[in-house]
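Dumping the structure here so I can ask a few things about it.
With one protein chain removed, the remaining protein chains of the complex are shown where they sit.
After this line comes chain A, so read on.
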Amino acid sequence: MKKSMKNELKIEGESYKTQQTAIHKRKKRRPSRVHSVQSPAILLIGMLSRLAARTVQEVRPLVLVRPTSTSAVQRAEQRDEANFPRPVRPVEPGKVRLGFVPEEWFQFLYPKTGVTGPYVLGLGLTTFLCSKEIYVMEHEYYTGISILLMVVYAVKKFGPVIGQTLDKKIEDIEQSWRDYREGSIIQVKESMEKEKEAQLSAKGQDMLFDAKRENVALQLEAAYRERLARVHSEVKKRLDYQLEVANVKTRLQQKHMVDWIVKNVKGSITPAQEAATLKQCMADLKALAPKA
């Protein structure tokens, strides 16, 4: 709703800031207002009409408007970069001449007094102070000269070495930050690669599962067939047994029957019959003998 409001106001020619300020002012004055559920269009029209009446009285220039409720992010976006530039870290120390006089002073005096101006100023000022005894050269002065000589010698001799050592240490510190940052980037990339590999191997795992499943199915099939064969052989054994039993039974019955018949026949042969049969057989044989 805010965006539509903003667009409306842009068309109307008012700034969003004045709108917000006015709204917040209005909100501040009436804190116990009850928000009823209305359509945004009605609310908008109502607000605009009230504001139109109000802004006629409270005309304020855009420059003095201060947003009353913004967060740090909004403040950063609203920052005037031209008039309030962000501070930049200076890498080199400020330029100086003669070791302690800033270059900017020389540039400041250049238009009026030229190149030699600041030097003339310094020389003349010191001469004036010394000659008029405003600055008295007593014991502190000689201490000052000694210190100046010592400091100049130390800076010329040890300055570059110490400066380079310290610069190297600063560079090491900054390098450690960069290394940490790059190291974590490399680590994240490596873990990305490992993740991809893990995904691939997970896919391979799928195939492995399928193969295992197939294997298990084969094993199950083999076991089933083996059991089927066993059942078949068991059933056949039982049937064979029954068959054998039946055969044996038949054979025994037959044998018993034959034996019984023979026994009965043998028993039924009387001795007269036997003698008669024997005689007959001998007669037959005698009859046959001349033929052979």
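In this section, a residue touches a chain if its C-beta (ideal position, glycine included) is under 8 Å from a C-beta of that chain, and two chains touch if they have at least 3 such contacts; residues count from 1.
Note that in this section contacts and distances are computed from a predicted model.
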| item | value |
| --- | --- |
| Absent chain [UniProt protein name; select from "U6 snRNA-associated Sm-like protein LSm7", "FHF complex subunit HOOK interacting protein 1A", "Electron transfer flavoprotein subunit beta" or "ATP synthase subunit a"] | "ATP synthase subunit a" |
| Contact with the hidden chain (one of A:V96, A:L149, A:L218 or A:L252) | A:L149 |
| Sole residue of A:E103, A:E174, A:D240 or A:D259 that reaches the chain not shown, by the stated touch rule | A:E174 |
| Touch criterion as defined above, residue of A:Y141, A:F158 or A:F209 at the omitted chain | A:Y141 |
| Missing-partner contacts on chain A, residue numbers | 87, 89, 137-147, 149-150, 163, 166-167, 169-170, 173-174 |
